[in-house]
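Only a single protein chain was left out; the remaining protein chains are all shown in position.
Every chain is named by a letter (A, B, C, D, E, F and G) in the order it is written, and numbering of its residues begins at 1.
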Amino acid sequence: MNVTVNGGDREVAAGSTVADVVRQTSSAARGIAVALNGEVVPRADWSRRLSEADRVEILVASQGG
Amino acid sequence: MNVTVNGGDREVAAGSTVADVVRQTSSAARGIAVALNGEVVPRADWSRRLSEADRVEILVASQGG
Amino acid sequence: MNVTVNGGDREVAAGSTVADVVRQTSSAARGIAVALNGEVVPRADWSRRLSEADRVEILVASQGG
Amino acid sequence: MNVTVNGGDREVAAGSTVADVVRQTSSAARGIAVALNGEVVPRADWSRRLSEADRVEILVASQGG
Amino acid sequence: MADAFTVDGVTLPSRLILGTGGAPSHAAAEAAIRASGTGLVTVALRRVDPTATGSILDVVDRCGVRLLPNTAGCFTAAQAIRTAHLAREAFGTDWVKLEVIGDERTLLPDAVELLAAAEKLVADGFTVWPYTNDDPILARRLADAGCAVVMPLGSPIGTGLGIRNPHNIALITEAATVPVVLDAGIGTASDAALAMELGCSAVLAASAITRAADPAVMAEAMRHAVHAGRLAYLAGRIPRRHHAEASTAFEGMGEL
Amino acid sequence: MADAFTVDGVTLPSRLILGTGGAPSHAAAEAAIRASGTGLVTVALRRVDPTATGSILDVVDRCGVRLLPNTAGCFTAAQAIRTAHLAREAFGTDWVKLEVIGDERTLLPDAVELLAAAEKLVADGFTVWPYTNDDPILARRLADAGCAVVMPLGSPIGTGLGIRNPHNIALITEAATVPVVLDAGIGTASDAALAMELGCSAVLAASAITRAADPAVMAEAMRHAVHAGRLAYLAGRIPRRHHAEASTAFEGMGEL
Amino acid sequence: MADAFTVDGVTLPSRLILGTGGAPSHAAAEAAIRASGTGLVTVALRRVDPTATGSILDVVDRCGVRLLPNTAGCFTAAQAIRTAHLAREAFGTDWVKLEVIGDERTLLPDAVELLAAAEKLVADGFTVWPYTNDDPILARRLADAGCAVVMPLGSPIGTGLGIRNPHNIALITEAATVPVVLDAGIGTASDAALAMELGCSAVLAASAITRAADPAVMAEAMRHAVHAGRLAYLAGRIPRRHHAEASTAFEGMGEL
Partner (left out) sequence: MADAFTVDGVTLPSRLILGTGGAPSHAAAEAAIRASGTGLVTVALRRVDPTATGSILDVVDRCGVRLLPNTAGCFTAAQAIRTAHLAREAFGTDWVKLEVIGDERTLLPDAVELLAAAEKLVADGFTVWPYTNDDPILARRLADAGCAVVMPLGSPIGTGLGIRNPHNIALITEAATVPVVLDAGIGTASDAALAMELGCSAVLAASAITRAADPAVMAEAMRHAVHAGRLAYLAGRIPRRHHAEASTAFEGMGEL
């Protein structure tokens, strides 16, 4: 199944969840947030399954003014 | 019939028009504009008859920055 | 004998010294300086005798910017 | 005879005058002034004869702020 | 004209716009208008004043200048829009100086109401001259909304504090897609010259002229100042240097 | 003239004085002189330059302006005094712009040498125009020494930094017993206008004009700026306020 | 604390807020945070950077300071609102520094989008710290909308131009109903002190510290500057005078 993660294409196993992709993307245990197709996904909902062509944004803390 | 002209009460003859009140209020032939109950009254419509309690604003040019 | 001390006339005993006038003028033991007729008088010379019409300035520390 | 004119060495005929050197140096009829060994030479004295090693400054108008 | 100031297809004879507010009398206003050389003056709409003698319109006619009605004193877009329509009725012009202020203490414009009013008036066919603060972003939005010019302030109306933030005015003019007219805060001639040097296309002055000890003389001063500033802008000023640079060469000095 | 600028009994046609130093050519200098409307230009004395064509004097004659010879480049009173005497010989005028500088980095005047030279030149019958810093005490001493004017700087020569310390210029003009001529530092028109608003009687500009991208246009800008600043000074500006003051009265607003 | 700075019921240990953006390394950021004495630092949300080592969060934890997530880089209210919600998820705080900018040239806030975003985020239960321009009217509207503070700029982000318009900052603080935090433009210590003297409750500095040649030393400078400015504000400064006033009395001088 193909999804977009942080602007890049990625093939993931069918039935992958948000949590799966987060795990693959960052080792950060905290200070991390996810948007699915532009909508915020609370950590409680990370078990949600992804669908073909979903747009996932995985953001973490960075230095900022 | 009682109307309000430029914030003051005024008694006018029944059937008075906007034009009538303008004539009573200012000798200015031009540079004058009228609002009736908050709405602009184009000169073409000054023949309109006033009703009891109408609010008439008659404004003219004044120095302004 | 008449002398001027800090701009004011003063009568002093004949044979008075600078030290005598200083003693009469200020109790300050230190932070004090004397000019006699416009010239500085080092403390070592305070035994000098005054003459008629001498101009004595006795200055002390004061707040200053 | 050798003199210095505007900082440069120059050989001039014995008996040369200030006027001679000025003539050789500039065609300007006016707006010109001469210093001989650091002293101003009024135009009236340009007939003065030069001596060996004299320092002549011949200055003219130039743009200036 | 080689260096014309044109708005809505109209070329104005001067880059100075005169606000008539604050003039001690119509006569003083007329003297100032004539001395200023302006071709455009602002007027307001107010209730008929029975005690008033003569009209500012007569002055304007005698001077042969154009009118720029304003919406001074409006606090909301709705008020300002209605006032603009009344002005069009009264004066037969589509031009309007749009003022929507936020409070009486500062008379500073209210960005949100101002932009809303500007969009509506442009849609209603007005040639909008918005009085705005010195915010480059708001200025761009007003231009994008179809305003004919933008009129950033130098400092609050009537303060005479001049241009408090030349950097913002420069940020506005360097990116402007419409003429920039410096409005409000001008106190004296050098302020007006500076505005033009910063790239403004024109200057509006009211209190600085009408409330000066001698309005007509100050009007003439402003006329020269605006022209001077414009010429300086066109002439290309020298760069600022930290250290001195001789205007008279050292080379060729005599040894004296 | 109603508002004449008179020095040593001579009424000058303009309150702008032009320094010719830095002009790219005599032709450029002439264009600038004519556009400036000045009646007085400065020139220096330098060694004959064999490569030079024409003389600044021809330009000055054609323009019909007066000469103000300077002592630019002198570091000591002795040098400056000698240069002044040479200038009197060369140009047949008692007027001299006295410059005695302290270093080449800043070209700032040396107070001690300047005052000494001024005293001697006054005694020798010169009409002395001293280029000084913006020190009110030194300005007073120069006037007391018999100088015809005092010429405080706005900022160092050629920097174009304008008037760095308006407060000092105001302290000088408010107590001046001779005309104050702002000299050095002017960068653009608004600087010149400000100088006049501060109470100066005239402005001298050199690099700001001669080194501008277009000297003639900048000269015209300066002409208007000096006039504008003078008129503003005479007109009496409005006071500066912290808070706004409406130029259009709120009274009489319609309820819309 | 006698003179506490409290927001949303939280008393901060310092009136200096540190922006971590621009620090050459996490180590440099940590040194600056410690030297600054701040209790609050800003962080942004960005995509995972595989090459990055360590996290700014570890630094923040080690320093024991609070987090103020920002919405830097957002051009619309919608973007900023979404970013704020993501930040709440990521950092478990309702505090957000709201930035909605109008262009990349100036990074200046967009008044309309900013106000819209602020209203929504307040409704969503955020403690909103809006980065705004120095417009007193917009500042009042943001406070009226329920923002916890207002954060007017001194000059554009990263310019180091200091406070370009102290008059506007004073107009904001004198009428403020919430704490005013000077944000953006600070270049050096005196700028921060001035902000506090103008009545600001705190100062946010980022580039001025993180991009200084020695960030930790500049951080310490800012710590002292903010404290100095605050004390000066509380101490009550002397009035400005045009003429001098002796600090040493003339009375009692000897005749020498």
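One rule holds for everything that comes next: contacts are C-beta pairs under 8 Å (C-beta built on N, C-alpha and C of every residue); 3 or more make two chains touch, one makes a residue touch a chain.
All figures in this text were calculated on a predicted structure; none of them were measured in a lab.
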item	value
Touch criterion as defined above, residue of F:A23, F:L138 or F:I157 at the omitted chain	F:L138
Positions on chain F contacted by the hidden chain, ascending	101-103, 105-106, 108-112, 115, 133-138, 140-141, 155-156, 161, 164-165, 167-168, 171, 175
Positions on chain A contacted by the hidden chain, ascending	6-7, 35, 38, 55, 57, 59, 62-65
Contact set of chain G toward the excluded chain (per top definition)	19, 21-22, 44-47, 49, 70, 72-73, 78-79, 82-83, 86, 104-108, 156-161, 187-194, 197, 206-208, 210-215, 217-218, 220-225, 227-232, 234-254, 256
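Everything that follows uses one rule, which is that only the chains that are shown with their structure count from here on.
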item	value
Shortest walk length in steps over touching chains, chain B through to chain F	1
Distance between chain centroids, defined by C-alpha means - chain B, chain C (Å)	91
Centroid distance [mean C-alpha coordinates] between chain G and chain C, Å	61
Shared interface positions of chain F, touching two or more other chains	19, 21-22, 44-47, 49, 70, 72, 82, 86, 157-158, 206-207, 210, 242, 246-249, 252, 254, 256
Per-residue overlap in chain B, given as positions that touch at least 2 other chains	6-7, 35, 38, 57, 59, 62-65
